[in-house]
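Yeah, one chain of the complex is gone here, protein chain that is, but the others are all in their spots.
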Amino acid sequence: MNWEPLLLTFELALTTTIALLLVSIPLAYWLSKTTSRIKPVIETLVSMPLVLPPTVLGFYFLVAFSPNNAFGEWLNSWLGLQLVFSFGGLVVASMIYSLPFMVQPIQAGLASLPASLSEAAAVMGKSRNITLFKVLLPNIKKSLLTGIVLAFAHTVGEFGVVLMIGGNIPGRTRVASIAIYDEVEALNYEAANFYSLTLFAITFGMLLLVYLINGGYLKRFWK
Amino acid sequence: MNWEPLLLTFELALTTTIALLLVSIPLAYWLSKTTSRIKPVIETLVSMPLVLPPTVLGFYFLVAFSPNNAFGEWLNSWLGLQLVFSFGGLVVASMIYSLPFMVQPIQAGLASLPASLSEAAAVMGKSRNITLFKVLLPNIKKSLLTGIVLAFAHTVGEFGVVLMIGGNIPGRTRVASIAIYDEVEALNYEAANFYSLTLFAITFGMLLLVYLINGGYLKRFWK
Amino acid sequence: KKINEDKTLIRMAVAANMQYAIKELADQFEKDTGFTCEVILGSSGKLFAQIKEGAPYDLFISADLTYPEALYTIDLTHEPPRVYAYGTLVLWTCSSTLRPSLEVTETDSVQHIALANPKTAPYGKAAMEVLDFYGLSSKLQDKLVYGESIGQTNQFITSGAADIGFTSQSVVESQAMKNKGKWIRIIDTAYTPMPQGVVLIKRKKPKKQGAQAFYEYLFSEEGKDILQKFGYSVHE
Amino acid sequence: MIKLSYQKQLKTTDGFFELSIDLDIPKGAFICLYGPSGAGKTSFLRILAGLLAPDKGSILVNDIPWYHSDKKIGLSPQKRNIGYVFQDYALFPNMTVQENLKFAQRKGQTKDLIPELMEVMELSQLANRTPDTLSGGQKQRAALARALVQQPDILLLDEPLAALDAQISTKLQDYILNAHRDYSLTTILVSHDLGEIMKLTDTVVVMEQGRITKSGRPQEIFMNRQLSGKFQFTGTILSIEKQDVIYVVTVLIYNTIIKVVADATEIQELRNGDSVVVASKAFNPVIYKIPERS
Partner (left out) sequence: MIKLSYQKQLKTTDGFFELSIDLDIPKGAFICLYGPSGAGKTSFLRILAGLLAPDKGSILVNDIPWYHSDKKIGLSPQKRNIGYVFQDYALFPNMTVQENLKFAQRKGQTKDLIPELMEVMELSQLANRTPDTLSGGQKQRAALARALVQQPDILLLDEPLAALDAQISTKLQDYILNAHRDYSLTTILVSHDLGEIMKLTDTVVVMEQGRITKSGRPQEIFMNRQLSGKFQFTGTILSIEKQDVIYVVTVLIYNTIIKVVADATEIQELRNGDSVVVASKAFNPVIYKIPERS
């Protein structure tokens, strides 16, 4: 049993989830507040990464990020970013791919809060940022959790996009989902089962812990 | 340009979304209400379909649904259900695969409603069902929409699971995502682009319409 | 992460149907030469797209000639592709009650026949030719299910979801599948031969010693023996 | 007849709040729950409505056990036919005022009270508004109307008139009283307004820290507390004006303003805003009936 792909998977999922959270909170906040006419367009765009099959999406990322291409070239020469066949590329692609799972629950959560909460904070002279982080987000913990769990789990199970732009390179881009897939392809069902079960068990444990804490079942140990 | 895969895709996505809505509403309602100790376990299980790579999940479905297998045999002989290489199978598999996207936003939405709403309805003698459908769900439209959009879009873009248990049969299980993938594999990038763009454009249009209606931008024509 | 750009490392992109043979080839080669082989499996189309966009592979061992030739056309290889083997097609079943034969596919005990996608996979194309050759294609139309690759076709067959199917001989000869199910080899004349090509990828870095060595190893007697053992035909 | 006898512990972050109730409420009574904030009045109503289960004890209504910890009986709120005006109104945000009322109607209910209620509560203008566009008082009226639509056997009112001005609250008091009589309801009102309590209720139950400390007719309960019998009132000084050699002190007593003449020595210790008692030396009151408003 090779642990490398599993470690890499959780590293990727964690990085993606954190980065995504940073991007999604302002975006969801803006969407929940704005009365701009382009809001529905942005909302639609946010959902779009879901619509294309992951391998196809991966294919487009591959073409876009490739140094053969103007955009990839620019990234490479100006920012020193090489997004194809690199861990950074996996993170960027996973973020785009999982964006809707993070943005939509947070947005729905924020929209459901009574307006008087932000108003009370505004009257107290608190900035939008403080209001967001101290008042609004702590009151939509359920929705934040939904977003985090969906995005994390989705990145763990991500396959098509990663395979396409990651290139299955051991230790760098060969995450667990690809390792499992390889074993299945090779008809090594036992190895595949073993990988799957381990992945399943670890993730199950992690999520269970999250839900237990969230449900207050561990209050005794937690508080 | 062959329209069949596109039609099939939307048929699948629509069927899956509707069926999933029927399953998810009671499940999310139960989860939002219950104080049972197994709640975190169920919550975790609901998220688990995300964690396995879709093709691997598809492989397990394939094994489970195969008529060689006790469960598949039983389905086949008792219910007359043949789930491998059939549209029905795609629906069942897509439902399981997209379950968390539907359940979690609805659950978070329901949990955020003030308890006094259901209490007021209970005092009026309204059953749980009536309360759910007339009072609770209409007040979490945003979250329902999130669930529907995520599940629908996710099924449109679904690939691995469908590929695995669908068998790529034209007109029956060959949905657009697979058609696009085939074209990419066959190096017919132009055809793939064309399919992708069409899929993208149609789904974009549909979702935009949903968001426009939801945002009240079309009130004039709608009401 | 630091890339392991070690001089002795050969990174080869290998089509899915070669996965068993390549393992033994690579093991043997490593033992003989001291180079390290890293095998990246995938469908030929995907590997092609990745190489085109600059994937760090040294060698591309394809399941056909189309993709290597396409790479050659866009000037990503040093030489035109060379055929290292020809694939052979078998009819395989994992059902305990069936005996594999083309006749049995017409009976009611066969509900689904698995083959690789004829549009993209050479083994799928060959399988269709076989059905045409025996005049079965229209009769069996409704029973056919298509795998994305030969690998997926194998999964249809081994899971029992498809009662019978066409695959590569290298699969049924493999260590893992040796005693699973029953198979028959399809007569060579029923389909056009399936030449499988290999190319050395042009990269910015200087050509690697090891890659060249493995390329040559494929055509050595030892290499040919292994390929043959896995059911490939190596006559040119 | 409602017989209550139960205990309930509410867990709060800093310990427990214990509710312990023993009370019989005759059928048709109009009871007031009176007591300081946090005494357990809302919890009392919630337990009666079935929204909160006691820990032990029993609730019998016309000898039918609605709750019985030993017999493990706990009737659901749906089966209790109770009208409830919540402290936070609990109007359904997705429905207009009229739809809120329609929703409350019970199946098989013969009389349609909605038009009448909309009229009396001055809601007709607001029929098609959703709750989020209503003012506080408008919400409260809608919630009250909604609780009456279903013609409940028991009506629970949690400060139903707190956000209303005197004019409309008088009107609604009359309406509640009529509804109470006409439909022979048993009504329990939480209120802090003594006038309202006196006018409406026949029994006051005083709660303090989860227990009933006193109960009786409003007169009995409040007479001891107030300056009983004598014609004297507590008020606040609004102004002191000098007129020639005397002073005119304007005193606000509730919402009536009276002027009292005082001399310089009397005035010395008085300031604007002071609380004072105004009493009559030789008082001989007469009483006049006010004609009913149309």
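As written, the chain order gives the labels A, B, C and D, with residue 1 at the start of each chain.
In the analysis below, contacts are C-beta pairs under 8 Å (C-beta built on N, C-alpha and C of every residue); 3 or more make two chains touch, one makes a residue touch a chain.
Owing to the predicted nature of the structure, the values given are computational and were not obtained by experimental measurement.
Visitor: Quick check: which displayed chains does the absent chain contact?
Guide: Displayed chains contacted by the hidden chain, ordered by label: A, D.
Visitor: Just one of A:I42, A:A64, A:I96 or A:V135 touches the chain that is missing; which is it?
Guide: Looking across A:I42, A:A64, A:I96 or A:V135, the contact with the absent chain belongs to A:V135.
Visitor: Who touches the missing chain here, D:L52, D:L75 or D:V276?
Guide: Spelled out, the listed residue whose C-beta touches the missing chain is D:V276.
Visitor: Sort through D:L23, D:L52, D:L75 or D:A162 and give me the one touching the missing partner chain.
Guide: D:A162
Visitor: Extract the touching residues of chain D with respect to the undisplayed chain.
Guide: Chain D touches the missing chain through residues 10, 12-14, 34-39, 41-42, 87-88, 96, 125-126, 128-130, 133-138, 140-141, 158-159, 162-169, 192, 194-195, 198-199, 218-219, 222-223, 226-231, 233-234, 236, 238-239, 249-260, 262, 266, 269-270, 273-290.
Visitor: Using the document's contact rule, name the residues of chain A that touch the chain not shown here.
Guide: 114, 116-117, 119-127, 134-135, 138-139
In the analysis below, only the chains that are shown with their structure count from here on.
Visitor: Go ahead and note the Å separation of the Cα centroids belonging to chain B and chain D.
Guide: Comparing mean C-alpha positions, chain D is 50 Å from chain B.
Visitor: Please report how many Å separate the Cα centroid of chain B from that of chain C, as a whole number.
Guide: 35
Visitor: Name the residues of chain A that each touch 2 or more other chains.
Guide: Residue numbers touching two or more other chains: 55, 59, 184.
Visitor: Scan chain D for residues touching two or more other chains and write them down.
Guide: none
Visitor: Would you mind giving me the full set of chain pairs in touch?
Guide: A-B, A-C, B-C, B-D
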